[in-house]
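Now for chain A:
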Amino acid sequence: MSLVELKDFSLSFSEKGRLLEAVNSISLSIEQSEMVALVGESGCGKSATALSLIGLENESAVFSGHVYFEDVDLLTFSEKEWEKIRGNRISMIFQEPMTALNPLLKVGPQIAENLSVHHQNVRRAVIRDKVLEILKSVGLSDVERIYRSYPHQLSGGQRQRIMIAMALINNPSLLIADEPTTALDVTIQAEIIDLIKRMNREKGTAVLLISHNLSLVKGLTRRAYIMYSGSIVESGHTEEILNNPIHPYTRGLLASVPSIKSRGRRLYSIPGYVPSLEERSNVGCPFASRCSIKSEKCMKERPKMSDLGGHGYSCFFSPEEIERRMNG
Partner candidate 1 sequence: MDSLLRLEGIRKEYKIGAERIKAVWKIDLDIKKGEILGLVGESGSGKSTIANIITRLITPDEGRIVFKGVEISALSERAFREYRRDIQMVFQDPYSSINPKKKIGYLLNECLLIHEKGMSKAERMRRVMESLEEVGLDASYAERYPDSLSGGQRQRVAIALALILHPSLIVLDEPVSALDVSVEAQILNLLMDLRRKYGLTYLFISHDLNVVSYLSDRIAVMYLGSIVELGRVEDIIGNMAHPYTRALFSASSDVTATLSGEIPSPLNPPPGCPFHTRCAFIEERCKKEKPELVEMEGGHYVSCHYPLYNKEG
Partner candidate 2 sequence: MGRYFKNPSFLIGFIIVSLMFMVLLISFFYTPYDVTAMDFSMRLSPPSHEHLLGTDQFGRDILSRLMKGIEVSFLIGITAVISGLFFGLVIGSLSGYFGGHLDDAIMKVIDTLMAFPGVLLAMMLIAVFGNGLTNTILALSIMAIPRFARITRSGYMEYRDSDFVRAERIRGAGSVRIMYLHILPNILSELVATSSLSFASAIMSEAGLSYLGLGMQPPAPSLGIMLSEAQDYMLRSPWYVLIPTITIALLVIAFNLIGDGVQEVNGGER
């Protein structure tokens, strides 16, 4: 049994009488204590998917398909049922920890509150010890002082550690990390990544990493799904995808990352830009408008996921054909 299983999951927003599709029939799964990445550029639907997994999606959202968490369909949940598992079985950390922390509450009581919501009969002193312990476990020193600090008195890195402490205090089975390091400095980023890795190892928490950063994904996750314009275009083992990308979008994305190795050469760049929700068309391959190897068929029909020994891709062409066309 997978921990999480999305089956033909779609998500639309109704705006001015029109239904705008943010996520188009995606399927993905996360096993117990697995680290999985959902990769894509802004507006590809990765964050909308993540928010649906924790029941925080916008009220105007219209869902279809299934989102199974331990074999229960979350899409049928009422707000009351959500409250029981949100922060308890499924937790989330965000890009900017400052916005997710209450600026008027001291850090310690804020974490304690998360604990007591779900365990109402525990004594205060016990809760306090537990909070201090978890603050230590996320690599913070001087935890007594931090317990009494307000969020703005702490640095970005410390706040993100606190977010992680708060997310993990009830030992959830799934942690959703939405661009957890984007707002942090490079050297601090590395520490947070290490922390997430360690927490996964020690507590067995499964992690869904939402990111646009390919090197981050590479360092952290075992499997990855690449999203473009509301669809999953490629999936498989992270190493495999990054070393042998199949889909023209993934190939383009990897080729366009600058590095010391590409010095002096022009970078490959995918032409055009990511279409906005309003500009998206529902016919054809979502990537067709920017694809350098598209054919007639790509404009009319949506390709299905093909599987190549655990490496999935949604393109009409075979990997060899894509390779030939892109290099030719």
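We adopt the following convention: a contact is a pair of C-beta atoms (placed from the backbone, for glycine too) under 8 Å apart; a residue touches a chain by one contact, two chains touch by 3 or more; residues count from 1.
The set was built so that all candidates are chains of the complex that A comes from, given by their letters.
Since this is a predicted model, take the numbers as computed values, not measurements.
This complex pairs chain A in touch with one listed candidate out of 1 or 2: 1.
By the touch criterion stated above, chain A contacts candidate 1 in their complex at residues 41-42, 155-158, 185-191, 193-194, 212, 214-216, 218-220, 252-253, 256-260, 262-263, 266-270, 273-274, 276.
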